[in-house]
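Following this message is one structure expressed as structure tokens.
The complex is shown incomplete by one protein chain, all other protein chains being positioned as in the whole.
Letters are used for the chains, namely A and B, taken in the order the chains are written, and counting of residues starts over at 1 for each.
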Amino acid sequence: MFAAPETHPHDLPTFHSQISMPYTLTPGRAAGTFLAEMPNRRIVGSRFPDGTVIAPAQDFSPVDGEEPEALVQAPETGVLTAFTRVNGDVIGLVRLDGCANEFPHRILADLDVLSVGQRVAAQWSDGDEGTSITAIKGFALAPDAPEGKVIDLADPAEPLGVINYSMSLDFDHAYGPYYGRMFDEIREHGRVMGVRVSNGDDALLPPREVDDVTHKRTGTWKACGNTGTIRGCSIINMEILGQARKPPYVYAEIVLDGASTRMIHVIDIDDLESAKEKIRPGTRVRAIWTDGERQGRVSDIDRFEVIEE
Amino acid sequence: MGREVGIVGVGQTHHSRRRTDVSQAGLVREAVNRALADAKLSMDEIDTVVVATGPVLFAAVNQPEKWVVDAIGAQGKSVVRLTSGGGAGFAGALAGYYQVAGGYSERTLVVAYDKLSEGQLQYSISTLYDPFWGREFAVGIMGFSAAYWRARMDVLGHTEEAAAMVSAKNRKNSIANPYAHVKKEVTVEEVLNSKPLCWPIKLLDVPPISDGAAAIVLSNEKLAHHSTTRPAWIRGIAYCCEADNAPERSLMLSEPLAIAAKKVYRAAGITNPRRQFDVVEVQEPYSCFELNYYESLGLCPPGEAADLIASGATQLDGDIPVNPSGGCMGANPIGAVGVIRLIEGATQVMGRNESHQITGANTALVQSGGGWANLRGCAVLSA
Partner (left out) sequence: MSMPRVGIVSTSMTQLRPAWDSAQHIDLISAVVLDVFKGTGLTLDDVDFIIDSGSDVLDGRSISNCGFLGALGAHHKEEARVEEDGLWAALYGVNKIRAGSSSVGLIVAYSKPSESRDIDLYWGSMVEPFYQRPVGFGQKAALGMQAQRYFAAHGIDGKDAAALVARRWAAAAEGGQVAIDAVPDSDAVLASAEAAAPLTDLMISRPVDGAVAMLLSTEDIAARLGRAPAIITGMGTSMETHAFSARSANQLESVAKAAAMAGAKAGWKPSEADVAEVSASSAVGELLVLEGLGLAGAGKGLDAAMSDKVNRSGGALPADPLMATGLVRLAEAYKQLSQPHAGANAPRRAVVHGTGGVAMQTNCVFTLEV
């Protein structure tokens, strides 16, 4: 059984990393129409060739994948078929009148008073929820609500082609004994240390317990040089989301002296043409450390510079 | 290799820069319906399904096969997802191959897709990098790919001009491909003069960003005749890797591809690839990679890829046409590309390729891959 030493980097319990990105998602015809109809306060469903109706509308039957023959307008009333409470919010399954399926939504009532089979009715949001399904605030108990009917969908709105969406994930990554020591050394001593490969003197960067190639245990720690050699490099001349530096600059994979594997970093340049000549595989470079306080990250090295011969 | 496994039906979407009329799930359905129709089968006659896509961050749906299952009517079936970056589709086909070859199923549907218009492509690929080590300087996969092309220029002579010839060839071939969405002939000069993005990679060395899906039906020998009289039999298929930060990684020849080729050629009885293959389909995420594959697949010795493309041998009328379909330059829905290349190779040996049927094609080589150029595979198909 693996038993890691209970070591932690000094003052660096975990490494926070965030992945956050904008998206433009396409809902497809059925959901696109449903969402487009939210501001009109109409609930759109799908009718299948055998006459069954499901709501909210789907392009494919969740039961067997069949395609619907028409979009319809579903009523705002139905029955509660299941319920729970998560983080204080009551969520339930609702079957709208005239529909064969159920779907999840907020239930606007205390959990204690709910029972399966209760009549419910949609409540529309007072605020502007745009084309989100949350334009329906939820379903409230409506014991006396008359049975609603599915009707034809008159003059349906054009389906939304794209909706804006974002996803953000936060991570607190463990350093472990190897990365922990490496980043401590970077922060406290301004040096890059790796561990020797299992069968030689060169250091693996980043360090780890087991050699990537031989799958044998790695050796002792070793400080790598402040200088190194470019293995591969390209001149970045385009902007992409999430980029830390403004182009143009050089993306370089550098083998530090005494190391066997690459470190990924950047080299500042004046212009494309001179960089093509000056910076190439084999070019010698030197790490330029930050003037500010070191944080224990790769970016404590601000950049690399070409060593003029 | 185990039992005979054949590709008996194929289908792909008409790929496009952005499909705003269908969801991810709807896109997958189109390809599946076409493949089933092509194989003269219904979903009821499929035992198992493999779904393959690129990384989750491409389109913000985690384990998307669990949503897609509804759109393809595969509820209740054995459904599993494979993912392997750019090579996801190929990795999915490989898993499907073993489901049939291992007797777990008689017929397996493999569908692969990506709807790249929905996300931020290069930024999501940057998250491939270790968050501690390198991600802050990552430039998608393009910065990396260009860096090692630059290194191969010096060692192997993969010049900008040679790569430009690849791009010009593939873009020209795409024009006849009914499923491609970039159909514009370019000259070698135009490629060389296009805007540097991550030099040496320039705008016209880069394939488009696409929405697309592709599906194949795999069948065992017993049932194959229900679908076609001329299946594309998989004579060998393998997908190998190397540790991303291994000291011994040369990034000159692709070692994992060479290892995969050795396994596959042995299984398929290939001893002289240049002469024995009638047609080759490769996944070139940038033009420079096609040169790398020529050498790694043994179509020419190391250092001679530039000569091979210059000789015209890999053109449509050459002795070993590569990417008659136009490859990725016509359409590049990344996760689907491995299956698209298999489809293009399969239809060649089935005698019904829709772009450029190579006359008398009987044996095809298909290549695919992903990651940091460290996941690489190939397959041999024949009638």
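One rule holds in what follows: a contact is a pair of C-beta atoms (placed from the backbone, for glycine too) under 8 Å apart; a residue touches a chain by one contact, two chains touch by 3 or more.
It should be emphasised that the depicted structure is a prediction, and the values quoted were computed from it without experimental measurement.
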For this session: May I ask which residue of B:R18, B:R81 or B:K183 touches the chain that does not appear here?
Result: B:R81
Exercise. Which of these, B:N245, B:Q283 or B:S368, touches the one chain of the complex that we don't see?
Worked result: B:N245
Seminar exercise, completed: On subunit A, the omitted chain is touched by residues 1-2, 4-8, 13-14, 17, 19, 25, 27, 31, 34-35, 56, 62-63, 81-87, 89, 91-93, 101-106, 111, 116, 132-134, 163, 165, 167, 169-179, 208-213, 215
Exercise. At which residues does subunit B meet the chain that is not included here?
Worked result: 1-3, 25, 55-57, 60-63, 65-67, 69-70, 74-85, 91, 94-95, 98-99, 101-104, 124-125, 127-131, 238-246, 255-256, 259-260, 267, 370-372, 374-375
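Here is the rule we go by: only the chains that are shown with their structure count from here on.
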Exercise. What whole-number Å value describes the gap between the mean CA coordinates of subunit A and subunit B?
Worked result: 25
Seminar exercise, completed: Within their complex, subunit B touches subunit A through residues 19-26, 29, 43, 57, 59-60, 70-75, 115, 117-120, 122-124, 126-127, 129-140, 142-151, 154, 195-201, 243, 245-248, 251
Seminar exercise, completed: Touching subunit B in the complex, subunit A uses residues 15, 17, 19, 21-29, 31, 58-66, 159, 161-162, 165, 167, 171, 173, 175, 179, 183, 197, 202, 204-206, 212-213, 231-238, 240-245, 251-253, 260-266, 272, 276, 280-282, 297-299
